[in-house]
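See below for the structure under consideration.
Up next is chain A:
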Amino acid sequence: MSGSTAYGLCSAALVGLGLFGLIVHPEPLRKTLAFNVIGGGVFLLFGVVARRGAAAGFGGDPVPQALVITGLVVAFAATALTVGLLLRLFQEAGRANLRSDE
Partner candidate 1 sequence: MAFDIGLAILVLGVAVWTIAGRDAFAAVVGFVAYGLLLALVWVRLAAPDVALTEAALGSGLTGGLLLAASTRLRRPETTAPGEESAAPLRFAAAIVCALVTAGLVAIVLLLPEPPPTLAPQAAANMAATGLGNPVTAVLMAYRAIDTLLETVVLLLALLGVWSLAPDRFWGGLPGQRHHADPEGVLTFAAQLLVPVGVLVGIHIFWVGSIAPGGEFQGATILAAMWILAAMAGLVDAPAVSRRWLRSMLVAGPVVFLAIGLIGFAIAGAFLAYPDSLAKLLIVLIEVPVTLSIAATLALLVAGPPARMPQQ
Partner candidate 2 sequence: MSFALNLLTVLAVCAGAFFFLAGTAGLLRFPDPLSRLHALTKADNLGLGFVVLGLLFQAEGLFAGLKLIAVWLLTLLAGATVTQLIAGTARPSGPRE
């Protein structure tokens, strides 16, 4: 097993773990965290593919690396919007969960 395979297996586990958190956590803040954990796992998978594609004197394929940088920025934008929505919900409703039956 090479180093990048170890990280590849790690990324697979991270995606599964994050998905589990996203489904079972009732609080939206924890769902946001879980979503970011999934994001980390997906980006890591890209990183492993990039590392395997090392060629032309580069340590890794720069195209997936650039995609990951774009992805990280977009993930941050989504997280900031989620947190904004969440804080506003808390302000309006005095609670921050997604139950509609009250």
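One rule holds for everything that comes next: a residue touches a chain if its C-beta (ideal position, glycine included) is under 8 Å from a C-beta of that chain, and two chains touch if they have at least 3 such contacts; residues count from 1.
Selection rule: all candidates are chains of the complex that A comes from, given by their letters.
Because the structure is a prediction, the values reported are computed rather than measured.
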| item | value |
| --- | --- |
| Numbered candidate touching chain A, per complex, among 1 or 2 | 1 |
| Candidate 1 contact footprint on chain A (complex, rising order) | 1-21, 23-27, 29-30, 32-34, 36-37, 40, 43-45, 47-63, 65-70, 72-81, 83-88, 90, 94-97 |
